[in-house]
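This view holds just a subset of the chains, kept in their places.
Chains: A, B, C and D, in written order; residue numbering restarts at 1 for each.
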Amino acid sequence: MTWTKLDKFCLVAAIAALLALIFPLAGVDGDTGKQVAFVGDIPGLAAAMALSVIVGSAFTWLGARSITAGMIILAVAVFGCWQALSVLYDHGVAGFAGLGFWLFILSLWAFVWRGIDVIANYHSLDRTKQHLANFVVPVAFGVWLLFVWEVVVSGFGVPQVLLPPPSMIGERFVNSTDILAADFHQTFVKAVLSGYVMGCGSAFIVAIAVDRVPFLKRGLLPLGNMVSALPIIGVAPIMVMWFGFDWQSKAAVIVIMTFFPMLVNTVTGLNAAGKLEKDLMATYASGYWSTLFRLRLPAAMPFVFNALKINSTLALIGAIVAEFFGTPIVGMGFRISTEVGRMNIDMVWAEIALAALAGTAFYGAVAYIERKATSWHPSFRVRRH
Amino acid sequence: MTGSVRGPSTWTRMMSGQTGPVCVVLIALLVLWYVGAVFMNAPTQIDRYNRADQTWTTGQLIEDTLAQDRPILPAPHQVAVEMYHTIFAIKITSKRSLVYHSWVTLSSTLLGFGIGTLLGVLLAVGIVHVMTLEKSLMPWVISSQTIPILAIAPMIIVVLGAIGIKGLVPKAVISTYLCFFPVTISMVKGLRSPQVIQLDLMRTYNASKWQTFWQLRLPSAMPYLFASLKVAIAISLVGAIVGELPTGAQAGLGARLLAGSYYGQTIQIWSALLTAAFVAAILVVIVGWCERRVLVRMGVKS
Amino acid sequence: MPASKKAVVDIKKLSLTFQTADGPVYALSDVDLTIEEGDFVSFIGPSGCGKTTLLRVIADLEQATGGEISINGVTPHEAREKRAYGYVFQAPALLPWRSIERNVTLPLEIMEISKEERVKRAQEALKLVELNGFEKKFPWQLSGGMQQRASIARALSFDADLLLMDEPFGALDEIVRDHLNEQLLKLWARTNKTVAFVTHSIPEAVYLSSKIVVMSPRPGRIIDVIETDFPKDRTLDIRETPEFLEIAHRVREGLRAGHSNDE
Amino acid sequence: ADEVTLQLKWVTQAQFAGYYVALDKGFYEEADLDVTINPGGPDVAPPQVIAGGGADVIIDWMPSALASREKGVPLVNIAQPFAKSGMMLTCLKETGIESPEDFPGRTLGVWFFGNEYPFLSWMSKLGIPTDGGDNGVTVLKQGFNVDPLLQKQADCVSTMTYNEYWQVIDAGLSPDDLKVFKYEDQGVATLEDGLYVLEDNLEDPAFVDKMARFVDASMKGWMWAKENPEDAAMIVLDNDMTGAQTEKHQVRMMKEIAKLLGDSAVLDEAAYQRTVDSLLSGGSDPVITKEPEGAWTHAVTDKM
């Protein structure tokens, strides 16, 4: 077998794990002047490292292509991650992690990447299996990112007021569900949804009007592009000044933010119908509305959905930022800006996590509807290359 | 000119282009703005009359609403005067010059835009070529944008400051974060835009991945790239401005905006805002110009 | 030519110039042509000579820049508003979000014909082009030839008196093509429709037409109009007759002359 | 020269004139110090900055500093140039608010971001809930300016004697139109604008010495500024990078600030205890939960 055929990731994993056994696990405690921990004293970790060396070298030669190999590798990685966390917190390595520890993390990284790689390239005709694989890959990747965050923050002893570890954020999240729920209701349900519907809806209607009047199209669109480049930070305080402290001013900011992407996309979409198709409708002497509903709006749908997707993330961000400029004392943006000042950074991150979850779910919902509504579009057909 | 007018008149020609309609719409907006200014400023003005036990006429009211010191909505001419003073009537090295502040913002905008574009393109290349990256990274790229970066910008500044990175770079980092996303998304689309038949063609030549990339994927992606660059440059300006807010009293359009709102000086806010919009427009126009140059070189139908 | 017959399309000194960035493109010049009721006129000529353009002028999809044209005595614009013709484009032009059946019923929907009637007519038209069974499929699930057939069915579904067909059978294999030729002839014989038909195939032109118009390369001019007098209910056998071969020869010569003109 | 980085609590303005004067007039240089002043802003939390190593010494309000101390940032007060509080609640007379008894049912604008602690202790002392119920007050997170009052979105807003109050006046209201409640007068004053460092650093005598020189030079700056308010304001203006401040406003601010300054930088233990008691008395949700220990030291001021 030649060098090039060796599985490089597994090789890296094996070598890094081997070196991890040799190099010091942790540094010296500044106060006591003693070495914090030795690999030899922690059987679980030693086992995990040894296992990594064995499995890594085995798959270096065997090659890790099958789904079972991927599963085994991921299982080893999970065990390793668990041991690494336990070393950090149960053996006092947090804040003192040394070269050996980081080498082991590198080894785990190589394993995780190889495992994810295998599953990502998994093809099955069984739809549920394929869906499961497609779901596992990003989740595993995300969990890995969280793990790295946790380990880096704890390992280097980063102050909590700068960046708390995810475990702490998770704990705060679970313990503050009532506050989070109230904030979510204020920001998302009241401000985001209403602003989103008003902004996208009005832009859609204006787009159809603009499309009918070419003069407006030529006059409004270039300005529209300029307005969408306006920094909303500047607009937000003005909206608070005009529409008051409650959700209405946030909805207004969202309307401004979402209006122009929707307008521009819809107008573009209304012109997306091919010349040939328009000619076809002309041969039927089809009227304006008939052509609009039968040809131009369906052809515009991919563009409309594009705007809806962009706006779904913009809307949440807009609401949160607008809350920096004045709110009643509830809401996600309010909480974020207040809790920073109170040094409750874990609460800040819990809100950020909530925002990310809500935003992703919102985006996902729109994308799902898009898939259902425009399944005819070429981008949803099977790609072969 | 005498005799018959040949071809369309100047008026119709102007109106069928873009400048004419834009001007008309602008004028309409201006009128609306004036009307809005009168209506929004009237209550405080009337309050003021009442407090001073002063009688007033409608004409006087209109005049006064358009000349308030701290109007709720400043009149266009007030903003214009302020902009004239801070742009043209003052040395550009002065701290009161908007040109100076624009430059401060612009430098971090451009740095962030550069890094963001590079990052965006690299990510897209990775995602298009490596299935694992597509499946694992792509969902997170989308999720990353649902994090209100604007809300954690102050913390980013502090964290970067803690590891000794100060000045231009933290602001550019925020720009980068905002502007890599549209670039990645469109580039992924663009790099995938070659038709199956074109990819098959390259396969029949047994072209390598890199050859296919340079000869086929990248040229096909050009229109997508430029469309996203226009969004990215505007958004990276927003990022730079956001980055300037937490650093409070330091220079830049963001600092101007903040100082304006801190002291309730709406005229200053609006002129900073309009300047930002102009800078954004100019940047977008420059990108558009580059786009045309590139596309012409690529032989695309004008 | 008996003067009694009604002129469906009447073209006099028609010319059309496209203004493009590289200067004007003379697509048609000085075209004179009369198509009478019940005629089957084929247009044949080198690629880019203006056949499509001529059909588009008749259909009011393009404005002539000179000369006169009338359809059933009115302008093309009025004719279009009266839905005087069915048009089959060179490409299928199916709407990707509609199933095959709903693509075929599209014109009927626009003309506000009742639902049952629509479905009935679509069934008939699809049967004619042998696409029954594919009603619920979407365009991209069909091969190119099938798509083209669907677009023919769509034009037939609403029974216009004038059919404008731009290379409708280009993407089809010979057998299907022969079959559709036959079907088209039958339809023509039965209904006394007027057909204007663009093709690249000389045998097809000769087989189908009552009149063959040979065009020269750009600027498209008519260089020969050949009348045939095969009966309307002709069969494929006539292709072996000397008369057929002679006409085919004449068309070929015309075309060749045009080509050499060109170079 | 020894390097010192000072993180301000807010943007460049006469509130921090003493430091800018000391820098400008070379007082720091004389003390062999190389001082960098970093302005703050609405979203800059000085405790976070110092915890991240971005500053050696910060200016903060005591409630916020003590709360941060409980959250694990070991801040220690080394000097307290401001003896009095400048916080107040400014109400429109026309709303009919005469005394704190009139607050229930009203809408009050409050600054958050760690600046809300004095207000919260005041309200809990008054026994007024802040949850927006009928017998409580509705609290708004007030933005950067006094617009909510001018536009009658709130009945009262928080103001500083030296800053926002004058913005209200500049907006055309006269002092007669307003009813103000100074925290000093209400007996709920807490210590503002003190100098804080990290506890660990104080173990190093060299650092203590450096701080002693720094506080000394700063106080020189303050005294100079108190004497020459106009010139001090101009120095502040020179240091304002946004170019947004006006001379009139800064001179006025300097004069108001002068009224808050103490005679020396030494922390008054009684005032400290008053602040702590007020914060501890916060009812069900006190700002700090237990008596802080080691939150201040005279080590620095003693060495001056």
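Simple rule for what comes next: a residue touches a chain if its C-beta (ideal position, glycine included) is under 8 Å from a C-beta of that chain, and two chains touch if they have at least 3 such contacts.
None of these values were measured; they are calculated from a predicted model.
When all copies in the structure file are included, the protein chains give the formula A x1, B x1, C x2, D x1.
The rule we apply is simple: only the chains that are shown with their structure count from here on.
Across the two interfaces under comparison, A-D and A-B, the one joined by more C-beta contacts turns out to be A-B. Greatest centre-to-centre distance from subunit B is found for C, with centres as Cα means.
Inter-chain spacing, taken between the CA centroids of subunit A and subunit B, is 24 Å.
Between the CA-based centres of subunit B and subunit C the separation comes to 52 Å, rounded to the whole angstrom.
Shared interface positions of subunit B, i.e. residues touching 2 or more other chains, are given as 72, 154-155, 158-159, 162, 245, 261. For subunit D, the set of residues touching two or more other chains reads 42-43, 45, 48, 52, 143-144, 147, 151. The touch graph of these protein chains has some other shape, matching none of line, ring, star or complete.
Pairwise chain contacts present here: A-B, A-C, A-D, B-D [touch as defined]. Across the complex, subunit D meets subunit A through its residues 42-43, 45, 47-48, 51-52, 64, 67-68, 71-73, 112-116, 130, 132, 138-144, 147-148, 151, 153. Subunit A contributes residues 113, 116-117, 120-121, 134, 137-138, 140-142, 145, 162-163, 215-220, 222-223, 225-235, 237-238, 241-242, 313, 316-317, 320-321, 324-325, 332-333, 336-337, 340, 345, 348, 352, 355-356, 358-360, 362-363, 383-385 to its touches with subunit B in the complex. Touching subunit A in their complex are the following residues of subunit B: 15, 17-18, 20-26, 29, 40, 72, 131-132, 134-140, 142-143, 145-152, 154-155, 158-159, 162, 192, 196, 199, 230, 234-235, 237-238, 241-242, 245, 253-254, 257, 261, 266, 269, 272-273, 276-277, 280-281, 284.
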